[in-house]
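One structure is given below, represented as C-alpha cells, and several questions about it will come after.
Shown here: the complex without one of its protein chains, the others still in place.
The letters A and B name the chains in turn, as written, and every chain counts its residues from 1.
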Amino acid sequence: MQGPLIDTLARQGVTRRTFLKYCATLASMMALPPAAGRAMAEAMAAVRRPSVIWLPFQECTGCTESITRSHSPTIEGMIFDMISLDYQETLMAAAGHQAEEARQNAMKANAGKYLLIVDGSIPLGQNGAYSCIGGRSNVDILKEAAGGAAAVIAVGTCASYGGIPKANPNPTGAVPVSDIVKDKPIVNIPGCPPIPVVMTGVLAHYLTFGSLPELDDKGRPKSFFGETIHDRCYRRPFYDQGKFAKTFDDEGARRGWCLFELGCKGPVTHNACATVKWNGGTSWPVESGHGCLGCSEPDFWDGGGFYKALSAPADPLKFAAAASVVGAAVGVGVSFANRAKKNKAKATHETITVADLEK
Amino acid sequence: MSASLEKGIHALKEVIDAPIASYFESCVHCGLCAEACLFHTETGDPKYTPIHKVEPLRRVYEREYTLLGRLKKMIGLSKPVTDAELDEWQELVYDSCTLCGRCSLVCPVGNDIVYMVRKLREGMAVSGHAPAGIRSATKNTVESGGPMGLKWPAVANVLRKAEESTGLRIPVDQEGAEYMVLLSSMEIVNYPEYIDALAKIFHKAGISFTLSSEAYEATNAGIQIGSSDLAKVIVSRIVDAAEKLKVKNVLSPECGHAYMAIRWEGPNLVGRPFKFNVVHVLELLDDLRLKGVLTMRDKLKDPLILHDPCQIVRRGGVLQAPEPLIRQVAENYIPIADKQKLNWCCGGGGGASAIHTEAAEALRATAFRIKKRQIEEAGVGTMVTFCANCRITIEEGFDHYEMNTKLLGLTELLAAHLEA
Partner (left out) sequence: MTDLQFLTWTRGPGLDLAVAVFLLGVLWRLIEIYTLGRKKDLAAPRHAPGASGLHTVFRRSLPPPGMLKRSPVSYIGGYVFHIGLAIIVFLGAPHVLLIKNLVGVSWPTLPSQFIGLTAVVTMAAMVLMLADRINKPVKRFLSTFEDWFTWAVTFLPVLTGWMATQHLLLPYTQMLALHILSAEILLVVLPFSKLFHGFTLFGSRWYNGRVNAHKGVPV
C-alpha cells in the first residue's frame, strides 16, 4: 500500500471532490484560511505515508476504539489507515519479538523523522514495573522512542495529563508524556476518548505544513480546544435565562434546559464536542441529556464529583461541626477570662473622691 | 492628689460592657456621626467626629476584652493608652462633646456613641484629664452643695424674696408634700423668676409642694465630669431628703443635666429604684394643661421658635410636653425642621459651659452658629427654651454674635401669662 494517499483513497471509493471538500472542512475547523484547504488537499494527496509509531502504555484502548471503530468507514479512519503505522500493538498483526523488531527497524529507518503517538499514562512507581512491554518498562520504551521522534502526539487524557491512572490516589505513580519527554514538541489531544477529527486534523496539519498546529498553554491545538463546551453549547440560552434541569427526568430535563445544576462541567471544559459532535455528527453527551464530565481537562476524575454543580462545593461542611465547637469553646473561654477580669476590676474598685480628680 | 493613668484604665475596665463591645465591632467608619455633631458641622474639622472621640475607650476595650487584642498586647503589637494620649483627647471628650446624643440618633449601625462618651469620662476623670472648670464645679457641688458654691442661707434668701414678690408661701421641709421641688444654682442666681413662676402655678393648681433645706440643688457635675461615685454622693442627698420628707414626687427643674442625673442616672447610681417619682417640670405643666388648670390670661404675639434641650427631650424622653405648652402660651410658634429629638445642642451641655479656657469658649462660639442659623432661617426675634444651662450658653452666643434675639424660659413664660 505504498504510493500517494489520493490513489489509496480513490481505491476506497473516495472521489477527489469529496477529499477536497473534507480538507476544506478540516481547514475551517482548524481556523486556517480558506486557501489552506486546497494546500492541505494537495499536500496530503501527494504525500508519502510518514512512519508512525504508536506506543500504548497504561490505557484502556478507548482512544484506539474511538478512532478505528465507526459504523462505516470514515475519511478520518482511512487517513489513519494511510499512515505507515509501523507499530501499534492492538492493530498490528505481528506479536512478540517480531513486533518489537518492527518497532526497532522503523525507529532506525526513520530516525529523526517519525511521529510518535502515545496513548496511556506512564507509571513511575516501583521503577515503572506496573506496566512493561517485552520486559521493558513503559518509561524506558518512551524515552528511547522519543529520542528519535520528530514530534510526539499524546492521544487521550491519560497520555496528555495522566488521566484516570493518575487519579487520586494514583497507585502506580502515573505521569503524562510531558513529564518524561522534555526535548521534543508535544501535542496533547486530550479527551476520554479524544475526538477522531482532532487527531486527523493534527496529522493533516503536520503533513501539509511540516509543523504542528498552534497550541494553548496546556499543549492542546487551539483550533479545537480554544473554547469551552459551555461557550458553544446549544443549551447555553437556558443557562443565561436561569432555566435549569433539576433532575434527569424532570420537566426541565425533558425541555432540554441547562444541565449546570446536574453537574455539567461545560463551563470549565475546553473541547470541540459541542461543534463537532460524535459518531459522525449524530450527537454528543449534552445533547443526549447528560452533563459534560470535563474529560479533556487535567484531573477531571478528581474534579469534585460528576453530578455536583460547579458552584456547589464538594463537602463544605466537613469541618463545620468541629469548627463550631472550637469557636464556641474559644468564645466561652474568652468570656470567662473577660468576666473574671471585669469582676476583679469591680471588686478592687476604690471609691472616688474629689481628690482623685487631680494629679 | 491621686489621679493616675492606672486609675483611669481601671475605671474603663469596670465600665466596658456588651453594648460598648457591640458598638465598636459594628463601626464601619462611615463618618455619618460627624454630620450629626455640631462641633464638626460648624468647624469642618474631622477630629470632632463623634466615634473618634471615644478612640481611647476602643483601644482599652480591644486590649482588655478581645482575645486578639489580648494576644497583641502579650506580644507587644498594641501600644497601651498613654497619659499624653488622654491629655490630647480631653478636648475631644469634654470641650467638643456636650453629651447631646445626636450622633446616637443617626448612626446607621445603631451605635449609641454618647453612651460611650459618658463611660469614657469615667476613665478621663480619675486619670486627671477632666478640664479644670468641670473639676471645680464638681468639687463645689460635692463639698458645698452646688456648682457655684451656693449655700442654704442664700437660697432661703431668694425664696423669701420670691414669697414677697408673689405674695405666696413657699413651704420648706414640709413632710408628705406631693412635690419636692429641686432647683439649679443657675436658676437661683440668674433666673429667680423660675421660682416665682413655680409658686404661682402650684398655688393655682392647688398642689402641695415643698423645698428641702438639705437638698435643693438638682444639678450634678459628677455626671458631667463622669464620676459615678461623686455623682452618687450628690444624688444621694436628694434621695435621702425626699425619702425623709416622704414626698410622692420630686420635681426636676428645667435644667437638662439635672433631670438626666436624678431621673435616669439616679436610681442606677444609688443602686436601687426610688420610692418616689421623678417628674420634670414640663411634664407636670403639661399634665396641668390637660387637666385644664393651666389656662392663659393672654398669649404672646411674637413669632418664636423653640430650643429643645437635649437632656430633657432627646435623652430625657420628655418628647410630647413642650410643643403643646408653647402653643398654649404663644400665638406664633414656628416649628423648625430639626426639632424635638432632632434638635441641635446649644453647645454648652455636658459640662462644656463650665470650661472657661479661651479655646473652649471660641469653640462654643463657633458651634453656636447652628443656633444662630436656625433663628435667622425662621426669621424670628424670640427663642424659648427650658434649661438654665442652655439659657446661659445661648445668651453667651447672642452676646458673641451681637444678636438682639430675646430668650425666654418656658415655665416663666407660662407663669407670666397665667390666668390669675
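Quick note on the criterion: a contact is a pair of C-beta atoms (placed from the backbone, for glycine too) under 8 Å apart; a residue touches a chain by one contact, two chains touch by 3 or more.
Keep in mind that this is a model prediction, so the values were computed, not measured.
Check B:Pro19, B:Pro171 or B:Pro192 against the missing chain and you find that the one touching it is B:Pro19.
Considering B:Pro153, B:Gly206, B:Pro273 or B:Gly292, the position touching the chain not shown turns out to be B:Pro273 (whole complex). Residue B:Gly317 is the one among B:Gly149, B:Pro192, B:Pro303 or B:Gly317 that touches the chain not shown.
From the options A:Gln12, A:Ser211 or A:Ser324, the residue with contact to the chain not on display is A:Ser324. Panel shows chain A; residues 161, 218, 228, 230-231, 239-242, 244, 260-261, 267-268, 270, 294, 297-300, 302-304, 308-320, 322-324, 326-328, 330-332, 334-335, 338-339, 342 of it touch the chain omitted from the view. Contact residues of chain B toward the unshown chain are 16-23, 25-32, 34-36, 40, 44, 46-47, 49, 51-52, 65-68, 104-112, 115, 263-268, 271-274, 277-278, 314-317, 319, 337-338, 341-342.
Here, only the chains that are shown with their structure count from here on.
Rounded to a whole number, the gap between the C-alpha centres of chain A and chain B is 77 angstrom. Those residues of chain B that touch chain A in the complex are listed here as 1-4, 7, 10, 13-14, 16, 64-67, 70, 125-126, 128, 130, 135, 138-139, 142-143, 225, 227-230.
Contact residues on chain A toward chain B in their complex (touch as defined above): 330, 334, 337-338, 341-342, 345-346, 348-359.
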